[in-house]
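Yeah, one chain of the complex is gone here, protein chain that is, but the others are all in their spots.
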Amino acid sequence: MAKCAIFLAVATGASILCHPLAAQPFDKPLAEEPVPNVATLPAVYPSSWIIVSDFNFTAIIDGRGVVVDTSSESEPFKGMFRASQFASILSATTKSEIYTAESFFTRLSEGEKTDAITIWDKSTLKSKGEIILPGGKRQQIVTYKNTFQFTNGEKWALVTNFTPAHSVTVVDLDGRKVLGDIELPGCSMVYPTGERGFTTFCADGTLTSITLDPAGKVAATKTTKSIHDIDKQAMFAGPAMAGKVAWFVTYRGMVRGFDLAGNIVRPLNADFSVGSAEGGTPEWRPGGWQVIASDAGGKLYVLMNPSGKEGSHKDGGTEVWVLDTVKKMRIARIALKGVGASIEVTRETTPHLIVARGDSVIDVYDAATGAFVRTLGKAAAFNPLTLTAM
Amino acid sequence: MAKCAIFLAVATGASILCHPLAAQPFDKPLAEEPVPNVATLPAVYPSSWIIVSDFNFTAIIDGRGVVVDTSSESEPFKGMFRASQFASILSATTKSEIYTAESFFTRLSEGEKTDAITIWDKSTLKSKGEIILPGGKRQQIVTYKNTFQFTNGEKWALVTNFTPAHSVTVVDLDGRKVLGDIELPGCSMVYPTGERGFTTFCADGTLTSITLDPAGKVAATKTTKSIHDIDKQAMFAGPAMAGKVAWFVTYRGMVRGFDLAGNIVRPLNADFSVGSAEGGTPEWRPGGWQVIASDAGGKLYVLMNPSGKEGSHKDGGTEVWVLDTVKKMRIARIALKGVGASIEVTRETTPHLIVARGDSVIDVYDAATGAFVRTLGKAAAFNPLTLTAM
Amino acid sequence: MADFDKFAEKLTRGVARGTSRRSLLAWLGGAATGAAVFPVLPVSRANAQSAGHGGGSADRAPVLSGNAQDPGDRTQCDYWRYCAIDGFLCTCCGGSVNTCPPGTEMSPITWIGTCTNPADKRAYIVSYNDCCGKSSCGQCLCNRNEGDRPPVRPQANNDTNWCLGTESQIYNCSTAVIIGVATDPR
Partner (left out) sequence: MADFDKFAEKLTRGVARGTSRRSLLAWLGGAATGAAVFPVLPVSRANAQSAGHGGGSADRAPVLSGNAQDPGDRTQCDYWRYCAIDGFLCTCCGGSVNTCPPGTEMSPITWIGTCTNPADKRAYIVSYNDCCGKSSCGQCLCNRNEGDRPPVRPQANNDTNWCLGTESQIYNCSTAVIIGVATDPR
């Protein structure tokens, strides 16, 4: 048929010259299909879906977020949205919107820079607006969730800046406007606290909680004593949230809880160890990018590296250890099929443990039994870094 | 030393606490090295260097050109310059400049579009100016050399447009300004012809030569009879230049020469076949992206695919056949180590055949003997498409 | 020839949407001098990532039509509709064989191929509409060139970025939509 097909391609009108020989069992041809035709997504994503940040190392300017159906082996890639140049991604729970904090240049890699928050519609994945961030100071860092967070019931967002002076820009998402900046000398990352405020970690080991007034200005500030030993028990910057409690794990495997329900951060002072195990060279330590996750029941999941030592904390892990925060003990170990870099647990009735690997593969496990369920292969992202359950 | 190194990293002042035990044979430490320090390249690139267009398929917006030293196994990557969004690349021989015809958007993949020619200094690889191309009509097509060419002694450039109406924009590079557009209904690509003009191929099989006046307007137009059988003997759009003669090869292996020295294209009417060989399934045909090259002596090199058939012309080739255009015969066959996609021959005193493979590897052969000389591995580009000898 | 009329009319609407009347005429003028009876427009890009034809990796889970008359895995380059496609397969990008991914815009005019369905032996006219406005999907790059011709005949060349007449010219992926039947088997 090849030559026939060719001839048709250049002169389909002459197609009657074409005489396929084989008989055929189908009376009617396949129906014509309508164009244009563009897919849409549900306004509320199913609980088996996650949002993956794809850093796209070989073209950082062209980073993106990917909506991934972890229940589908064949079609996990549901859609993508732009997340340009060390962008941060934030997914709303009270609105059908995703927000990206990005940077653009008028000549791709040169020219005038514009920092902006882009608003994406979850159903159409089209950009529906943007909020320009003034001063060109948006923090550009490998994707963390706590550089871009909600407060005030998701009506506002907090964006971290680094020049290298630290500050936070308060943005009214509903009003599509910037409310102002808050200088935070020596303090980094934002953890939503109370109704309208946040907590930030400071370089002297203290935590500072800031309450905002209705105009987005500082209403009150409270700083704890130094409780973070950054030298010997540094906490990974990304916590697992169990309700209003932020659970952090340290490079050396200590688990620490902080209650963010009130206006002021409240350390639970109930630290415990992820535990130890044989086979460590020299020891098991947390390792990877997003290394701690929680499930709906409050259990914690920590990605563990058997080659734990100073400097191993981004090398990924071969097991996930499951922790009971009430009993303060490890209740399960899940062996992974590959070296994981980031983990997340879905909110499905049968929750799944999602493991993004360093080789771009995403694997899915039964969070309760640890049984391997399926792999999504490399079909979702080039460089999956953060994973966000719906 | 690990713990020592860490401790130093966070408090180098305390480094005297650090006591490495091993003795050492070197009296003096390594010298401090100056910063800042940025490399530069020669104003005229050596003849062992080539310019590679890297299409960067997984981020087309972030395409680039790479300056490659084909004589260096260890450090072939000499530098890169931006070539954004289906860009075309043009390297000057009379000035130390490279030009890229690009497209930009104010929000990376959305917003207002700007087409422009960027001027790059060959020595610093810094952009030193741009010429805005009006109308947003620059042709966006997988990288061909003949969408962007010089005329008028490299003082002007010709940029092809496609809307899908064909036209050519004439640009005064020295004057940094656009001189005007020339409508070319049904005609495509530009081949510099005479002192100040070009030839273009038209869909009815004719070639049209256009002579430009000193203002860049059309001074004279001459169209040949139909001499290009696009159905049965389609010519690959990219010729090999031997002096002022453009040598084209057809999908089926006919070699055709066109003299572009005068104001009007002159077919040499000396067509000949690349020849045939055993082992074809069904037959040997040219195959790849940049499939024909010339050396300083005028010999031609054609990349050949043993699985030649309709539709195989971009599948790459496993041999390069060397042709004598005077004797009109094949004089050598060069077996390749991998499937080549594009070929070029350097102008070194001992010329080398450069083969860019589909797997991103670039191999170097002795053009005279066909002997494999070295591989540059994947160290130059993600998706090498066009290769340009210096 | 009812199919052809419908399809030509569809296409003309598409062209009219995508281009100014003047440029359309200029282009048709060009095309008319070629061999094509009516315009079949190119849109595609070469595959430099593999010397083969590409498509999804072999270990990808298949996407099937569930219809015996439309056989084959739509994540693989050897699926029958892809005989002249060139780009990322939308089936792997959040769309489908005939649907663009969320947030993209389908190009109004496209390059048309004619591919034979191995099940019913009919030759179908397949429209390779591009999906535009988001960056390279990066999944399942596929390149087949039956009937492809050099840019001198744009209506038969598949290297051009056909995100033209769309809000953004950024290319995301390509579909393979059945828009008619070229031949009924004898």
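Residue numbering begins at 1 within each chain, and the chains themselves are lettered A, B and C in the order written.
Methods note: a residue touches a chain if its C-beta (ideal position, glycine included) is under 8 Å from a C-beta of that chain, and two chains touch if they have at least 3 such contacts.
Keep in mind that what you see is a predicted model, and the values were worked out from it rather than measured.
Interchain touches from the omitted chain, evaluated on the whole complex, reach A, B. Residue A:108 is the one among A:67, A:108 or A:320 that touches the chain not shown. Listed residues A:118, A:169, A:188 or A:325: the one in touch with the omitted chain is A:188. Only one residue from A:256, A:313 or A:352 touches the chain missing from this view: A:313.
Contact between subunit B and the unshown chain involves residues 1-2, 4-16, 18-20, 22-26, 29-33, 35-41, 62, 64, 67, 73-75, 77-82, 120, 123-126, 377-379, 382.
Annotation for subunit A: contacts to the undisplayed chain at residues 55, 57-61, 85-86, 103, 105, 108-110, 113, 139-142, 144, 162-166, 183-189, 201-204, 228, 230-231, 234-237, 289, 310-316, 338-339, 341, 357-360, 383-385.
Here is the rule we use: only the chains that are shown with their structure count from here on.
Our note on geometry: subunit B versus subunit C, Cα centroid distance of 27 Å, whole angstroms.
Spacing of subunit A relative to subunit B, judged by their CA centroids, is 40 angstrom. We define each chain's centre as the mean of its Cα atoms; on that basis subunit A and subunit C are separated by 34 Å. Each of residues 35, 83-84, 134-136, 138, 146-149, 153, 156 in subunit C touches at least two other chains.
Touching two or more other chains at once are residues 2, 6, 10, 62, 82, 382 of subunit A.
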